[in-house]
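The complex appears here without one of its protein chains, the remainder shown in place.
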Amino acid sequence: MKKRGIGLGCAWYGTGYGNGFPDVSSAFVEIHDDGSATVLTGAVDVGQGSNSIYAQIAAEELGLQAQDICVYSADTDATPDSGTTAATRQTYNTGNAVLRAVRQAKVSLLDYAAHKFSCPTAEGIELSGGYIGVKGDPSRRMPLADMVFQARLQGERFISAESSTARSTPVDPETGQGAPYWPYAFGCQVAEVEVDTETGLVHVLKVVAVHDVGKALNPTQVEGQIAGGVAQGIGYALLEELELHEGKIKNPALSSYLIPTALDVPNIEAFFVEEAEATGPFGAKGLGEPAMLPTVAAVINAIDDAVGVRITSLPATPERILQALADKKEEANLKGE
Amino acid sequence: MNTNVVGSRVIREDAWGKVFGQSKFPADVNLPDQLYGVVVRSPYPHARVRNIVTEKALELAGVVTVLTAKDVPHNSHGVLFRDQPVLADYVRMVGDPVAVVGAETMEIARAAAKLVEIDYEVLPAVFDAEQAMLPEALPLHPELKPTNVLYHMPIRRGTMEDGWALADVVIENEYNTQHVDHAFLQPEAVLAYVDERGHMVVQTATQYAHYDRGEIAHALGLRFSQVQVKTLAVGGAFGGREDISLQIIAALLALTTLRPVKMENTREESFYSHSKRHPMRMYYKTGATKDGKLVAMEAKIVGDAGAYASWSINVLRKSAVHATGPYVIPNVSIDSFAVFTNNPYAGAMRGFGAAQTVLAYESQMDLLAKALGISALEIRLLNHFKVGSTTATGQVLTGSIPLDQCLAKIAPYLQKGDGIL
Partner (left out) sequence: MMDIKLMVNNKPYTLNIEPSERLLDVLRTRLGLMGTKEGCGEGECGACTVIVDGKTVNSCLVLAAQANGSEITTIEGVGNRRKPHPVQKAFVEVGAVQCGFCTPGMVLSAKNLLDKKSKPSDDEISVAMSGNLCRCTGYDKILRAVKLASQEGN
């Protein structure tokens, strides 16, 4: 018989290295003579799309488009150390470093422009749509490229180097008391499953995921992280297990170590909650790891909802489900006697 | 804050190169006259290498060199401690690299790897973390720790006696999670060469180029300024590319032979050359009042670190800190352990110790709800963190803590079921 159930899972995740470990990111910025710019950072884009995020941050700050920004990363001869692409820290931490570097380059640019426009303070200058000019006076502006080029003739260059360090402190080794991570990210997911009581097979029909991201710097990438996390969570809950015999891996192959395929992953509805994190770039916090956390709980709780068995050892393979169903039946029989 | 570019669905620049097949992953780059490196790995989980005979391998036409532990200037690497050998003369897990063959083709290198004769003195091994904690277990890293307990993190908050006295319902359970592989799609690959400046250039896929540079420089006795790590397209990582895999070995071959060196793992080799997600055994006892308020929790978490420390201390710390789930519990006692065994070493993987505990704390929440006759949503709404909540480590949460908003958004989806939800 096929039975359906729904399960809820919540999770939290302290982002960053944590526990007082120096969590530093760095970036170099150069604004070019044609008004485009380059960002150099050591942060590796492992496929999650951090380079695009840095381009968006720099473009936003300079009144440009993302394609006006060249992001070059992760070459130790050319880029500054930005720590590891891990701990859900690159959007937050290196994002902050890029933002600080762009702002620093911008300070000298705005000062130069203020002087050019006879404006007593850089506060009166704005960058927008590829132009630099006086706030509120559209007649006094010029293409950013012209301004940067003129500045070069006078020996002024708009380049910068900045770093950003996340806050965290070590906990007390005896009591574990302290503030080890910052910021924390939250999320919850609901899974609907169908359990075949004859075969023990669990089919995940749908996952709804809601994650706290501070600010979604790129909603497409947020959705991508969530769906990828859900798929890995389903693999963790139902499929994946390294089988060891005396330390030797019995299934070192993708034919025997099974990860989810397009047929194992359900319809995923991804939502995000935006409540700005004051210390993050444009209010953002990271999402990479939190995206996969609630899935395992949602699936395991949904199995219980469907067939009334509590799986306590992962993965919830058909064998484990059938065993749990048999144990439950036996228990019921004993009670009946 | 009004933004134009931030918050928009900007198209990733790298996506185009990827859909046209132009993006270069490390397996896709080659240099003329390159050698191919293949690693000889230990079949034993714990052994001392007594002797290595390389003659037969070297006699095979096309074999240029076979390197072993004695050829590595500084034979160690590691993210927290340098406890991992580049090439082992003492083996702590199946798959530890013991020798590397450099040959004119990949086929010759693979054939020669089978001809390297290694004499092992096999030692007793331990595969269960709790057994490895026992005092009689042979310590795997006596230079680091006198026992196999690499790390213990206690968290103490409130008074357990008071907590249990308040509890009307108590749920106690043991949870187990498994070894998991990152299974990123692109197996490890490296191209290493000494360039025209005399610098060591290593092109690879990594999560942290600057860390790799430091480890390569350390092992080979070079300055940071003489080592360039250039990251090519990375075919997934998820924590599995934080530790060193082939980078130092390839650089060592290149430095020794002064020829470019290409190394590329098969999928099977890949399983043996990066970390795993920690399996954890988690003993949980959680108590709530009849009103559904959590009042006490005790947990013991034992993580199997495997053969090397990698990030285990940080991982099991993260397990402990997150063990309560996102819930206020005034009386808490948590003990989290990272333990060496002769299993494949465990390290970083997406979720980093906070992924395992979700199974335990969220199962406990549902079981408590059931026992109390309230819904899964209700019990969470009664206990979840808000601004001003205090965590088990005594941290007061401020700023952006919108779990309430997340739950509000997901609540309608819980109405559809016909179960307890």
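General observations
Order as written gives the chain letters A and B; numbering starts at 1 within each chain.
Operating definition for what follows: a residue touches a chain if its C-beta (ideal position, glycine included) is under 8 Å from a C-beta of that chain, and two chains touch if they have at least 3 such contacts.
This is a predicted model, so every value here is computed, not measured.
Of the chains on view, those touched by the hidden chain across the whole complex are A, B. In the complete complex, the residue from B:V66, B:A183 or B:L407 that touches the missing chain is B:A183. The residue touching the chain not shown here, chosen from B:S23, B:S76 or B:S389, is B:S23. Summary of contacts with the chain left out: across A:V24, A:I159 or A:L254, the touching residue is A:L254.
The omitted chain makes contact with chain A at the following residues, 46-49, 220-221, 223-224, 226-232, 253-255, 259-263, 265, 268, 270.
Residues 9, 11-12, 14-25, 27-28, 182-187, 233-238, 266-267 of chain B touch the missing chain (whole complex, contact as defined above).
Simple rule for what comes next: only the chains that are shown with their structure count from here on.
Of all the residues in chain A, the ones that touch chain B in their complex are 4-14, 17-19, 21, 42, 44-47, 49, 51-52, 55-57, 59-60, 64-67, 71, 73-77, 79, 81-87, 171, 173-181, 183-184, 186-190, 192, 208, 210-212, 214-221, 229, 232, 235-236, 240-242, 244, 246-249, 252-254, 257, 259, 271, 273, 275-279, 282-283, 285, 288-289, 292-294, 296-297, 300-301, 304-306, 310, 312-315.
Within the complex formed with chain A, the residues of chain B that make contact are 1, 3-14, 43, 45-46, 93-95, 125, 127, 153-157, 173-181, 183, 205-211, 213, 224, 227-231, 233-239, 241-242, 267-268, 271-272, 276, 314, 317-318, 320-322, 325-326, 334, 342-344, 348, 350-352, 354-355, 358-359, 362-363, 365-367, 376-377, 380, 384-385, 392-397, 399-403, 405-407, 409-410, 413-414, 416-417, 419-421.
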